[in-house]
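Every protein chain but one is kept in place in this view of the complex.
And now, chain A:
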Amino acid sequence: MFSRIVVPVDLAHLNRLDKVLSVSADLAGLYDVPIIYVGVASTVPDEVSRTPEEYAGKLEAFAAAQARAHGIEAMSHPLASADPQGDLNRILRTAIDTLGADLVVMASHAPNWLDWLLASHGGSVAEHSHASVFVVR
């Protein structure tokens, strides 16, 4: 059905990702395909890492931990941006194409009145990506 799952993760807010991580791991097990965890580092120091390089290490460790915990194949794909929030939708769309993923599993906030201005990342990716997108709320 699918050949490669991309799961965007925000290392600063892992506590919000429980559902996404287990759903994606279940799907990876079901179709027996690898997961690529995509994370976007700030180019300036933030609470997760001081350099993009340090971030890459953390994302790699995170992927390895997920692989062990769920018994799946997992890889990491670290990216960096001077505006990891504002440019996120564009970065994710390009990364999904680059990685050739056909399924994206990602978290999204519940719809609210601000969506007319700030569409949710999940919604934006689903709207523009060629891959199937599973938005978890």
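Just so we're on the same page, contacts are C-beta pairs under 8 Å (C-beta built on N, C-alpha and C of every residue); 3 or more make two chains touch, one makes a residue touch a chain; residues count from 1.
Operating definition for what follows: contacts and distances are computed from a predicted model.
Hidden from the displayed complex is a chain whose UniProt protein name, among "Glycine--tRNA ligase beta subunit", "Ketosynthase chain-length factor", "BCCT family betaine/carnitine transporter" or "Oxidoreductase", is "BCCT family betaine/carnitine transporter". By the touch criterion stated above, the residues of chain A touching the omitted chain are 12, 34, 36-37, 41-47, 50-53, 55-56, 59-60, 62-64, 66-68, 72-91, 94-95, 97-100, 109, 112-114, 117-118.
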